[in-house]
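Removed: one protein chain of the complex. Kept in place: all other protein chains.
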Amino acid sequence: MTSVPQAEPPPRGSPGRRLSTFLFRHDRIRLGGLLAGPLGWLVVIYLGSLFLLLLASLWDTEPFTSEVVHNWTLDNFKRIFEEPVYRDVAWRTVSMAVYVTIADAVLAFPVAYYMARVASPRTRNILVVAVLTPLWASYLVKAYVWRTMLGEEGIINWLLAPFGLELQGKSSLGLWLSFTYLWLPFMILPIYAGLERIPHSLLEASADLGGRSLRTFLRVTLPLVFPAVVAGSIFTFSLTLGDYILPTLIADEQFIGTVIYTDRGSNLPVAAAFAMVPIAVMTLYLFVAKRLGAFESL
Amino acid sequence: MVESRLTRVLLRLGAGATLAFIYFPLFVIAIYAFNENISQTWPIEHYTTKWFGVAWRDENVRDALLLSVKAALGATAIALVLGTLAALAVSRYRFFGKETISFLVILPIALPGIITGLALQATILNVLDPIGISFSIWTIIIGHATFCIVVVYNNAVARSRRIGGSLQEASMDLGADAWQTFRFVTFPQLRTALLAAALLAFALSFDEVVVTIFTSGAQQTLPIWIFTNFGRPRELPIVNVVALFVIFASIIPVWIAQRIAGGGLATERPGKGAVAAAIDAEP
Partner (left out) sequence: MKGRKARVARWAVFGLLVAALSVVAAGCGGGDEEGASTQIEGLGSTIEEIQANARDEGQTNLVIWGGYADKSWADQFTQETGCKVNTKDGAGSDDMVDLMATGAWDGVSASGDATLRLIAKGDVAPINFDLTPNYADVFPGLKDQPYNTVDGVGYGVPHGRGPNFMVFRNDIVPAGTDSWAPIWDGSYPNKLSIYDSQNFIADAAVYLKATQPDLNITNPYELDDTQFQAAVDLLKQQRPNIGKYWDGVTYADQVTTFKSGETVVGTTWPYQVNLMAAEKPPLKVTAIKPKEGTTGWSDTWMIYSKAAHPNCMYLWMNYIISPEANAKVAEYFGEAPSNEKACALTADANHCATYHADDEAWWEDIYYWSTPQADCGDDRGEVCKTYEDWRAAWTEVKG
């Protein structure tokens, strides 16, 4: 800790001092001052933008030019609820999000558990770094690599060839693999943190009382770490729900993100209305997650 | 040890397999960067380093790199200021709507990028453009700063909560005013957390592509350059090289941030354990 340099307090009456004293006494104003910047930015720029999107979803388009016309209408929402293709796309996207979340949870657990409870402190530090750094290694690059690897003459098929297997071109399976890969570190970290928080004494007590590894795991560890899993799932779910680059690169099926992207100019109101679906889903998800205690694990 | 030996062995294997899974594609791209052939089939026939030179000499690549760096610096600066302010407010005070702040700050990252991007583009086209701010480095910075705030916020909150308010009060009792207190007491305590956060925010902004597509107009950051060119047959080898570079450019700041914060690290989504470890390990 650096030592505080000796400084003469400013003279009593200086404006800086007066303002400082004023702020010290009126802490609500001080609070307001602190919050004005960030809150102003987020509310005006971010929420304002989302609000614009919501407005767009309630407007109409001129059929030829696709210009947004400021006629209020609920037709866009009617369309996304009535036309089966939007339901199919939403269902496909949500299902993929679920499969990816499950796969990530399953893959994350061994690493997280090893890091949290088995590895020595030195190994643990190395592992945390090792897990964390790929997380930051560029989403787009990873997407692009998977596209290359999943190609008909790419690495995956080359690896599978001796077994007589083949990944059928661009398929949901490849997409699922890619998503699972991309979001995996987001799941490992909260689970690791959650596992780390479990007091060792609890697990020892369970062992003393006769619980073997699996039983202790199922009855003690899992319930305690569940909020952390939910916390990680927020991101695997949300990121899959809105992605539009990966489905375009790897699969040929429409996902929520790709539909929004294609419609963004030619029919912005419908795209905006459809965009309300992931917003609603994520808001609900966050709400449930909060109830399950996930926010504490974030 | 609570876990049986078998369990530990299995865990070690599982962890190893997962780590291999994580790193494998990164090695693949590293290898492809040395592929001489333009086509991307496997296995690779000839290796060369010539594409590195070609990439460096490509004016578009250099311009994109410069733009990425400038935008990341701008976004990080704004995020530092706003994130610290919000963090100080949340960690020091109790007030109505405190939890909403955390929710609000995390929203830009929690919502899918296409929604954030589309919403911001709507704002740029309908609000900013008419008042003179058209697509430029500033629109890119605005977009990036918005979701970088949470990175700084989380780190600063964690550290701020840890150090508590008593030192600030003591400083004021001893006659320092608010600015002096911030300069001599608060900031030094936050410094390493903020530095780590700044590096993370930089990496996040440098790598971002989805929101940037919507906020950049005709500009090209490095990820946008990759996105524009990965479909162009003659550019593929250069794309591989640039991709490798982007990986390192994202990893290195994070790695440095790790060293600064000690063994653990608060990410934009920190586990408390990791955060606590970070602070405990700090000298």
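For clarity, chains are labelled A and B in written order, and residue numbers in each chain start from 1.
Here, contacts are C-beta pairs under 8 Å (C-beta built on N, C-alpha and C of every residue); 3 or more make two chains touch, one makes a residue touch a chain.
Model, not experiment: these values are computed from the prediction.
Visitor: Kindly state which of the options B:Leu10, B:Ala30, B:Leu125 or B:Ile260 is in contact with the chain not pictured.
Guide: Touches the omitted chain: B:Leu125.
Visitor: With respect to the chain omitted from the figure, which of B:Gly16, B:Gly53, B:Gly164 or B:Gly231 is a touching residue?
Guide: Reading the full complex, the residue touching the unseen chain is B:Gly231.
Visitor: Given the full complex, what residues of chain B touch the hidden partner chain?
Guide: Touch with the absent chain occurs at residues 39-41, 59-60, 94-97, 121, 123, 125-130, 134-135, 217-220, 228, 231-233.
Visitor: So that we can see where the missing chain sits, which residues of chain A does it touch?
Guide: Against the missing chain, chain A presents residues 28, 32, 39-40, 43-44, 47-48, 51-52, 55, 61, 63-67, 70, 83-85, 88-89, 151-153, 168-170, 248, 252-254, 259, 262-267.
Definition applied: only the chains that are shown with their structure count from here on.
Visitor: Would you mind pulling out the distance in Å between where the CA atoms of chain A average out and where those of chain B do?
Guide: So the centroids are 14 Å from each other.
Visitor: Residue numbers of chain A touching chain B in their complex, please.
Guide: 1-2, 4-5, 7, 9-10, 16-17, 19-21, 23-24, 27, 31, 34-35, 37-39, 41-43, 45-50, 52-53, 56, 107-111, 113-118, 121, 124-125, 127-142, 144-146, 148-149, 151, 153-155, 158, 181, 184-186, 188-190, 192-194, 196-197, 200, 203-204, 206-207, 212-213, 216, 228, 231, 234-235, 238-239, 241-245, 257, 260-261, 264, 268, 271-272, 275, 278-279, 282, 286, 295-298
Visitor: Under the stated contact criterion, what part of chain B meets chain A in this complex?
Guide: Within the complex, chain B touches chain A at residues 1-4, 6-8, 10-15, 17-19, 21-23, 25-26, 28-29, 32, 40-43, 81-83, 85-86, 88-89, 93, 95, 101-108, 110-116, 118-120, 122-123, 126-127, 142, 145-146, 149, 153, 171-172, 175-180, 184-185, 188, 200, 203-204, 207, 209-210, 223, 226-227, 230, 239, 243, 246-247, 250-251, 253-255, 258, 263-265, 267, 269-274, 277.
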